[in-house]
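For reference, the structure discussed in these notes is given below.
All protein chains but one are shown at their positions in the complex.
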Amino acid sequence: MSRGGRYWVLAVGIAAVGGALAWAFLSMPGFGGGFHPYRDAAVAAALRHSTANVVSSVNFDQRGFDTLGEETILLASVVGVAVLLRPLPGERHRHGRQGGHVLGTTRMLVVVAVPLTLVLGIDVVAHGAVTPGGGFQGGVVAATALHLIYVGDRYRVFARLRPIGLFEQAEAAGVVAYAAVGVAGLAFGGSWLANILPHGTLARLVSAGTVPLLNAAVGLAVAGSVVVLLSHFLDQRFLSPPPGTRHAPGDGTQP
Amino acid sequence: MTHDQMANALLPAVVVAPIVVACLLLALGRRLDRPTIDVVAIATSAAVATADGVLLSAAGNHRLVAWLGGWRPQHGASVGIVFVGDQVGVGAALVAGVLMTCALAYSWRYFENIHVNFHALMLLFLAGLTGFSLSGDLFNMFVFFELMGVAAYALTAVKVEDPTAVHGALNFGVINSLGAYISLMGIGMLYAATGQLNLALLSRALTARGPDVLVVVGFVAVATGFLVKAAAVPFHFWLDDAHAVAPTPVCVLFSGIMVELGLYGVARLYWVAFSGTLEAGTIQRLFVVLGVVTAVVGSVMCLLQRHLKRLLAFSTIAHTGMFLIAVGSLNPVATAGTAVYVVGHAAVKSVLFLCAGVLLNRFGSVDEFTLQGKGRDARLTGIVFMLAGLGLAGMPPFAVGLGKVMAEEGVVRAGLWWGPVLFLLVAAATGGAVLRVGARVFLGIGRGPGAEEAGAMSGDEEKRELATGMTRLPVTMGIPLTALLAAGAIVGLLPGFGDQAALAAGRFAGRAGYVAAVLDGTTSYGASPAASAGWSVEGIVLCLASVGAAALVALLGLYGTALPRQILAVLRTARPALHMMRSVHSGHIGDYAAWLLFGVGGIIVLAMLPP
Amino acid sequence: MNILITVALTLVLAGAAVVVFTPVPSRQAVVLSVYGILLAALFMALQAPDVALSQVAVGAAVVPLIVMLAIRKIDSLRAARRRQR
Partner (left out) sequence: MYPYVVAGAILFLGVIGIARSRNLVHAVVCLAVAQSGTYVLLLTVGYQRGATAPIFQSAPEKAGYAATLVDPVVQALTLTDIVVSATVTSMLLALAVQIAKRHDTVDPDELRSLRG
């Protein structure tokens, strides 16, 4: 289809859908209103399980299966990217610049910023049931800590600090741990992902039953996933392009 | 173990088990050798299928309900996620499990260079398919929809060295994601209107609210994502791109169950949440119009293909059109017929894709004209292929035929007297196209390409899927092929299968029963009228007619250029229209995005017109 | 309070338009990062600190970084191709 034809089709679509959406928005409860039946039930449920952060209660307790699905999506995408970015036949790993001359500032960054960020990430994970944040946000922060080393282009240092196999296993272990808490819920609480641990006191670090455990599992899975995901993209820089990539029909596939 | 306990444990287990095994395979993958990985993956998927079978037999007596996290409803409401198993939902999961087992068996030694990742993706894909069929929560359905999607995009492009594969996967990913986001918009709107995500709670709230514009637009928006998966025209463009390029075992799952699950999603959404609110006549009109357009576009495009996998993809689109009409007629017998049809279609379509894979691995092409006569000595593959082609056209005793008989009866009862004629044409076109290719490849008959065929996408660019060439059919490929073909025929002959399907469809469409099972715990189905549906004399005659018509279409395709000049001149007048239809399938992602929005607009207009 | 939300919404809308209508991908990655921060600010105004934190980590950092890496790879492929010719 020509560019003009495409814009016409799109314009008709947007006119129809936009009009209908605007009309529908008119009959939606007004912005900022107080009609939230699910909220009312969810807040009460979070209190019953002594979970101060109601969002965490929804994510890890009330709708914990969504989060298992979400971690699985993340896992699938990491495996998918690994498959998609694997070196093609003819692509070789170029020797990256040799490490060794790490600049003072970069070293400072590594020494100071990395542990700090790592601690921050772990802290965000640990307090997921109490303050904003949780396994997901903390996991990303922790993964970022490791990638700060990339600042300054010290890929070699980075590659040594980052045993990918280990992170892949951490990621898988996180998802398995989440499922294991789920099975424990079935075994001791009668349903999958039941919150079987004592709920403790609201707003304490150890409260909310299984929520901190699930947070930790997600933190592990997310940190592993983000590191592996980024590493596949980083590695692309060190692949020499395959010779003569343009595809010719029947190149060597005929018997 | 009581019935309740079993449902509670097993319904989520069929989703979690493949996820856990996939993780273990990934974590240990480097230490395992390839046969172990194959065996573990096949065993897992077979175990899931077996558990689905157990659940299916249990679902015959009661609806199965599992509240995750133990958030059972108090005073008729709950904050948790629920899994619900009735015969249709569990049946869909079972089809997914069986197809996955066959696909994994077939891909024994496939993709050696990516080792464990292929199996992990397949198992995660299975978890997505199963979770989507069992979930009773709108947002949870979205999550599993996305899981299916993410695994499917990667699986489409597993052969990264194939330029068309990466392109097809990207088109697939963008259009499916866009559809999913429109669905999520709809979920947000429905949440604003009702404050609920659970289908049963949504159903209660919507029934109390009545059909205002917000409910209609919300329904259309949520349905859009599912209709994209179901490949309804004009949301179908991703399907022919993805099917043409995805590895054969993956195509089996795409055509056999993933597309059908899109339709299942729409039907589930309508019957449970919206059937108490929306005007039945409006919904009927909407789906019938969509279905007719889809069936026509799919059939015509199917006839125009020379790339075998792309041809099979368009035949799936044509069948989706029939399913949309049958389900959209809102008649329980037609819905039952669709369910039977889907099972039969899954079997024969999978066989056809697997045969295409065998040809590809042997000759390095899936092009009808390149392969002409090449398959003469591949007797078993040829016989299986032709039988599956006849099955696709509706030949008794294949389950496709039984489903077609029931669907036709149902749509006529719903007042769509022209339904059987359209179904016959679709079966003739799609079956005929397959038989044409079969005759050309395995018998070596027919003339060369005409002007119109020559311009189509060639099947020569497909890359082989096995590292080493293949001269004869290996056992690991032969068994799934013959087993699936036999299953397609046996299911159609099972005594009482049609009756059971009709009963199950009646329960599937029972809104009150679903809501009561989820919220009040009354899981028994209650008395339902004894349904009877099955082969009838009229039906068999119609099936044989469609097989005859398919044979005629195949002959026309093989020797069409030998027709008298006057007739050819008349046929040539259709050429500009065909050319336009073909050029709309441009492979351009911008076009597809524009068509997507155009389609949503069209559906909204159809839904808002006065009845 | 409501003025804050209105301003944030308008900024987000404008940010989305700028991202979409920035044709050069490498510039777009930067704009996307800014857009991510605008969204996070809106989420803070909407009393969603959890989501805002996530949005900063993912939408303003990780995703733009991946976009940047993909662009660099594609550009280096193009450069290599030009050298071959």
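Letters A, B and C mark the chains as written, and numbering starts fresh at 1 in each.
Here is the rule we use: a residue touches a chain if its C-beta (ideal position, glycine included) is under 8 Å from a C-beta of that chain, and two chains touch if they have at least 3 such contacts.
These numbers come from a predicted model, not from an experiment.
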| item | value |
| --- | --- |
| Chains in view that touch the one left out, judged over the entire complex | A, B, C |
| Touching the absent chain when the full complex is considered, from B:L304, B:V340 or B:V411 | B:L304 |
| Options B:G173, B:G262, B:G389 or B:G557, residue touching the unrepresented chain | B:G173 |
| Hidden partner interface residues of chain A, rising order | 6-7, 10, 14, 17-18, 21-22, 25-26, 28, 30-34, 36, 38-40, 42-44, 46-47, 52-55, 57-59, 63, 66-67, 69-70, 73-74, 76-77, 80-81, 84-85, 88, 130-132, 136, 202-203, 229, 232-233, 236, 241-242, 245-247 |
| Footprint left on chain C by the chain that the document does not show | 1-2, 5-6, 9-10, 12-13, 16-17, 19-21, 23, 25, 28-29, 32, 35, 39, 42-43, 46-51, 54-55, 58-59, 62-63, 66-67, 70-71, 73-74, 77-78, 81 |
| Chain not shown, touching residues in chain B | 139, 143, 146, 149-150, 153-154, 157, 160-164, 166-171, 173-174, 177-178, 181-182, 184-185, 187-189, 191-192, 197, 241, 244-245, 304, 455-457, 461, 582-583, 585-591, 593-594, 596-597 |
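In the analysis below, only the chains that are shown with their structure count from here on.
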| item | value |
| --- | --- |
| Centroid spacing, where centroids are CA-atom means, of chain A and chain B in whole angstrom | 30 |
| Intercentroid distance (Cα basis), chain C paired with chain A, Å | 17 |
| For chain B paired with chain C, centre-to-centre distance based on mean C-alpha positions, whole Å | 36 |
| Parts of chain B lying in touch with chain A, wherever the complex brings them together | 5, 8-9, 12-13, 16, 19-20, 22-24, 26-27, 30, 66-71, 77-81, 113-114, 117-118, 120-121, 124-125, 127-128, 131, 139-140, 143-144, 146-147, 150-151, 153-154, 157-158, 160-161, 163, 166, 189, 191-197, 212-214, 216-218, 220, 363-365, 458, 460-461, 463-464, 469, 583-584, 586, 588, 590-591, 593-602, 604-605, 608 |
| Chain B-facing residues of chain A, complex | 1, 6-7, 9-10, 12-17, 20-21, 23-24, 26-29, 35-39, 41-42, 45, 58, 61-66, 68-70, 72-73, 75-77, 79-84, 86, 88-89, 165, 168-169, 171-173, 175-176, 179, 182-183, 185-186, 189-195, 247, 249-250, 253-255 |
| Complex contacts: residues of chain A adjacent to chain C | 32, 53, 55-56, 124, 132-134, 136-137, 140-141, 144, 147, 226, 229-230, 233-234, 236-237, 240-241, 244-245 |
